[in-house]
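Shown here: the complex without one of its protein chains, the others still in place.
What follows is chain A.
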Amino acid sequence: MDCSLLRTLVSRYCAGEENWVDSRTIYVGHREPPPGAEAYIPQRFPDNRVVSSKYTFWNFVPKNLFEQFRRIANFYFLIIFLVQLIIDTPTSPVTSGLPLLFVITVTAIKQGYEDWLRHKADNAINHCPVHFIQHGKLVRKQSQKLRVGDIVMVKENETFPCDLIFLSSSRGDGTCFVTTTGLDGESSQKTYYAVQDTKAFHNEQEIDALHATIECEQPQPDLYKFVGRINVYHDRNEPIARPLGSENLLLRGATLKNTEKIFGVAIYTGMETKMALNYQSKSQKRSAVEKSMNVFLVVYLGILVSKAVINTVLKYAWQSDPFRDEPWYNQKTEPEKKRNLFLQAFTDFLAFMVLFNYIIPVSMYVTVEMQKFLGSYFLAWDEEMFDEGTGEGPLVNTSDLNEELGQIEYVFTDKTGTLTENNMEFVECCIEGHVYVPHVICNGQILHDCTGIDMIDSSPGSNGKEREELFFRALCLCHTVQVKDDDSVDGLEKDEVPRKPCVYISSSPDEVALVEGIQRLGYTFLRLKENYMEILNRENNIEKFELLEVFSFDSVRRRMSVIVRSPTGDIFLFCKGADSSIFPRVKEGKIDQVRSRVQRNAVEGLRTLCVAYKKLSAEEYSNVQELLQGAKLALQERDKKLAEVYEQIETDFILLGATAVEDRLQEKAADTIEALQKAGIKVWVLTGDKMETAAATCYACKLFRRNTQILELTTKKIEEQSLHDVLFDLNKTVIRQNGSLTRDTFSGLSADTQDYGLIIDGAALSLIMKPRYDGSSGNYREIFLNICRNCTAVLCCRMAPLQKAQIVKLIKLSKERPITLAIGDGANDVSMILEAHVGIGVIGKEGRQAARNSDYAIPKFKHLKKMLLVHGHFYYIRISELVQYFFYKNVCFIFPQFLYQFFCGFSQQTLYDTAYLTLYNISFTSLPILLYSLMEQHVSPETLKREPSLYRDVAKNALLRWHAFIYWTFLGVFDAVVFFFGAYFLLNNTVVTSNGQLMTTSTHMIFGNWTFGTVVFTVLVFTVTFKLAIDTHYWTWINHFVIWGSLVFYIVFSLLWGGITWPFLNYQRMYYVFMQMLSSGPAWLGIILLITVSLLPDVLKKVLCRELWPTATERIQKSMRHKTGQNALPSCDGPLLEGNLSPSEP
């Protein structure tokens, strides 16, 4: 007490700032402590508001603008716009200002909308009602109004609104049960204990009378650590101080179970709760496509600057002759003459920049944004990804990462609730080699008898019968299950009890499943009353066993035992545990049969337990008692001593049999994982669960196969050898295989080569992650990564939430920079969901925490398959074409302008009219590519789903690599050269006629510079649109409409634009230019010729590549075509290219 007083005093006088203080004092119920004890210092704590949104109403505009102009591209456009405003440039500011405004607005609206959704989700939580006590009365308030020090009441099945110190519960013993599924993913129920001095307070008034202060550490993210003390004041006496530990702390996000209500006092609220501290800050995720887009952008910026520099230099070289700079017919104005040469040169440079700035298309960002935003609807609309059971469909929380779904290389998945249903079920038991399955269908009939046992093997003999009953009793007795108190069942009406299903509670769902399963086999555990366990046997008689000792389960022994005295007076020790810990202790029983059965079950992913017993004589029992007593009384190393005693006692068993419990896998989980692996994606399971369970699930979902060699990197193993040795051993094993692996790394379907699966646990991982100080040899991380790289599957168990994020980060930042995806359903997965490139939440039972923080949310794990293989693939090919095509069409657009500078004295004269400059990207060529990027399907979704290996065709950003980029750029340059010099030779030095005019004399006119530009522009628009038409594989009516519609629109617009003299324009340079061009035969012939020539190389390249080096996708396309040619619809169900999917394009 004195110590704490001193500490508060010290902290008060020395700290000054609250942040510095490492402990906080909370006044329970905001009551001041009695005078004299301590001065009351009201402290300021954040309220209980949870904020995941980025903007508020007030800061939206400035903050969003700032965010947007931080983007290099937007900033660049802003600069261009400002330059156009300031200096005399060839194009008007409108041409770049308008699109920029459009981009900024569209993006702002989109981000605003997304943030509004986040606000809504936050509000739903912040406004959810909470009961708390004010002046001895129960008051309902919004969750966000909760303050530190408030006394809160939580009812059964409610989630704790903040971190609470557990004061009292409706249960007499001052305990409550809590599941932390929402926090760390463990679905088992844990027991928490109320503070000793307050557990007697059962109603509001009593609680309100409590007078206490709590001192505790400042918030920190570790879920399992808490240190504090409570000072309870009774009248005017000295306060009683009690230590507080994590068993007294109820965490936000956990759910109260099997307890009517509890009272607690809030100590950490809002963003300071342990759950919130376990979140990671939301950072803007960028997709790989966007990154390569930015790289291309920088390249183009370089091209742009060099073009401008080249032209500026050439201009001044060319102008060095005064008659060129200022011939008599083209004098400068006075201010121009006076201008400083360098300033003039700089202005010229900027003017060239403005002239060529369209090479970096503003509209690309608009189109990309729109494509992502609109495209994401196809995901949300997908009927196949809608789950009828829950009524949930996929959710898209951000559309920035659509194409990243097509680039995934690593999938990190949670286990409980993601891979599994989180729902245990007893499957079978094996007694002495005979297999019993409850409720099976036998010969088409369901066995009607209450036994419901199907004997698969031959019936046991009389000895077997005895063992069988012993087995069932063992299962009924050897557990720590509690029966939920139910008022109606009080053991009074004994004949009605049997048929009433009991509700069992246990910290282990397996035990519940076992007890329930045994119930179906005829033995029912009724209750534990006054140290007597009551079970109901098949004959509906109640047997009472006296419970003598319980050796509780621990993860080192991996077994538990009970010692009971039967009604007949015999003393039995029943033990159940993992096969590995039971078999060595068995001295008799049909070990081989049981072992083979257990192994079979384990391979099928069932969680197996073995059951054994031994009979103790009275002397033996007293001996045991003595040993136990000695250990229990030890003051030091009690646990160790107890373990030694257990070890001593638990020997010489007689094996009874084994059980198998299934944590039902989610529908099609195995199929999904198999498909993902075929697609070249590495799947890692990260779970907080224990290793055996997790490994069993991994077998069940075919992550590990029967022939997978498991490498273990667990605490247990590290205890035996040093970490260093273990790592190097594993590395050696893996590398030995490496030579033969390289041959087949691509197919991933390697049946003959050895697969490796790695199992690692949290403790071992933290050892690996720990930076090393001795610096003896190499980095463990590198070795670890190397091992991982060579494993087909990795299982990480016993992971804390932040460790999950750590491992994702480790892989993410490894030298290949793979694209990662994390999928999970609980709050414990949030950190990894945020860390991974793409985070996917499963809209599951464990709340919506994960779904809300994810980038995408899906109802079931199986939907991941379609999401990646179909939607991701489509999004990727769509956006990569979009990006490349945009650069291409703008090279085509701007390069002729560049060439024209050589013919107009480098005067920045534009080739095209302003209207064409502005509208080219906005309307003439924008819609076809947008629709392409929404609708394109190079192969059908069914094929993509059936052939996961097609995913490899787009892996590693295949369509946006440098060679593709250079190809498109050169294609653009080639086309531009064709356009410009085609028109040049067509119109140069020649007279082009126009015939058929309504004129008396047939006239033969000269075309001016605007006609020249219009010819180039017409060829440009047609070529660029046709190029897209050639690339389109999926022509719906919309594509037809948009592609041909754009061309028609161009013609109609040009006719209109040149058709009248527009009164609001101060120039009429386009007047009748387009019509004159159309009325000239050679212009037509020239346009057709130039379009043909421009398209020729691309068509040729496509055909040749397809013919000579077809990719897997192209082969599929071809075979699909042949199929549809033969019979109307594709009917093949099997994989089309099983054999010949050898690495065609490594």
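Just so we're on the same page, contacts are C-beta pairs under 8 Å (C-beta built on N, C-alpha and C of every residue); 3 or more make two chains touch, one makes a residue touch a chain; residues count from 1.
Note that contacts and distances are computed from a predicted model.
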Chain not present in the shown complex, as UniProt names it (candidates "Calaxin", "Cell cycle control protein 50A", "Proteasome assembly chaperone 1" or "Pyruvate dehydrogenase E1 component subunit beta"): "Cell cycle control protein 50A"
Statement: Out of A:Gly517, A:Gly872 or A:Gly1086, the sole contact with the unshown chain comes from A:Gly1086
Field: Touch criterion as defined above, residue of A:Gln908, A:Asn957 or A:Thr1018 at the omitted chain
entry: A:Gln908
Field: For chain A, residues in touch with the removed chain
entry: 90, 124, 128, 155, 157-159, 255, 323-324, 327-334, 377-378, 380-383, 386, 388-393, 845, 847, 874, 903-905, 907-910, 935, 937, 940-941, 982, 984-993, 995, 997, 999-1001, 1003-1009, 1011-1013, 1030, 1033-1039, 1061, 1065-1069, 1071-1072, 1076, 1080-1082, 1085-1086, 1089, 1092-1093, 1096, 1099-1100, 1102-1104, 1106-1108, 1110, 1115, 1117-1119, 1121-1125, 1128-1130, 1132, 1134, 1136-1137, 1140
